[in-house]
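Partial view: only certain chains, each at its native spot in the assembly.
Residue numbering begins at 1 within each chain, and the chains themselves are lettered A and B in the order written.
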Amino acid sequence: MDAVIGVLTISDRASRGEYEDISGKAIIEYLKEVIKTPFRIEYRVIPDERELIEKTLKEMTDSVGCSLILTTGGTGPAPRDVTPEATEAVCEKMLPGFGELMRRVSLDQVPTAILSRQTAGIRGSCLIINLPGKPQSIRLCLDAVFPAVPYCIDLIGGAYIDTKEERIRAFRPGR
Amino acid sequence: MDAVIGVLTISDRASRGEYEDISGKAIIEYLKEVIKTPFRIEYRVIPDERELIEKTLKEMTDSVGCSLILTTGGTGPAPRDVTPEATEAVCEKMLPGFGELMRRVSLDQVPTAILSRQTAGIRGSCLIINLPGKPQSIRLCLDAVFPAVPYCIDLIGGAYIDTKEERIRAFRPGR
């Protein structure tokens, strides 16, 4: 069975069609570039509404059956930025190491990386990761954390995912 | 309108006048050294009492109108160290990247930097940052995080602050 990977863009303006969702598209492009096992993408664009984000994450996990959801947007300090809160509310376990590493690699690019509250967590057999809003930062963060993603999904009973070794080497201990 | 910046020293002994508050003075000196836009300082010294810290932070934010509050003291593991708890209790959002970076740069100086529980968060349009107690560590931490401070305050609707570029380069994306 193909893995289902959710791409969730959280942005008031993109959801109203005020601009093109280049962030979500950058994530989809990245996934096609690095994953070699079969998968299909569940793609959504919603506004920065906490209840709606929670509802959407639950649906993509529990009904659609995503093994991985990558969100983009809503991780900053502004009043409308509520993605990390929504993520934490639907997850049973948080994985602080993802946020720490993503902020650390982003900090080499911009000092404002410390303003990002991005995190990651587990709901059932789905890993949810918050990514930043800018395509360039998305790529940087995914390059940093993706080697650990397939094994994490193994551990929580999600779908089997493997990567193109020349691009990202998925690490599975004992292999 | 001038920005109002709060400097809050949290120390049982300094509040009883048992020693001079060199930490609070080091913060004030630092602010004068790096900020070029007009600002005034609201300075307080209080004991390590959680309720009083919360009340003071609320007052400095909601009544005095601070856009930035820098606390010093009370971030360690000792029973009387309750500054992070009080900060979290009054903030709507936490910014874990500040604590991570401040501990990381402090760790280059002393291995006990991992004992610091310092954090940062947002209350209304005010950014609250916990700094360590020692003047030398205060300077190190401020140098690390200050480039991100003015843009953070922009994002939450606080006062406009700019820095002396030769000292600290405030980073505002897209500028």
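Here is the rule we go by: contacts are C-beta pairs under 8 Å (C-beta built on N, C-alpha and C of every residue); 3 or more make two chains touch, one makes a residue touch a chain.
Just so we're clear, the structure is a prediction, and the values are computed from it rather than from any experiment.
Number of identical chains making up the complete complex in this structure, 2 of which are shown: 3.
As a working rule, only the chains that are shown with their structure count from here on.
Distance between chain centres (mean CA atoms), chain A to chain B: 31 Å. On the chain A side of its complex with chain B, the touching residues are 76-79, 81, 85, 96, 99-100, 103-104, 107, 110-117. On the side of chain B, the complex with chain A involves touching residues 93-98, 100-101, 122, 127, 145, 147-148, 151-152, 155-157, 171, 173.
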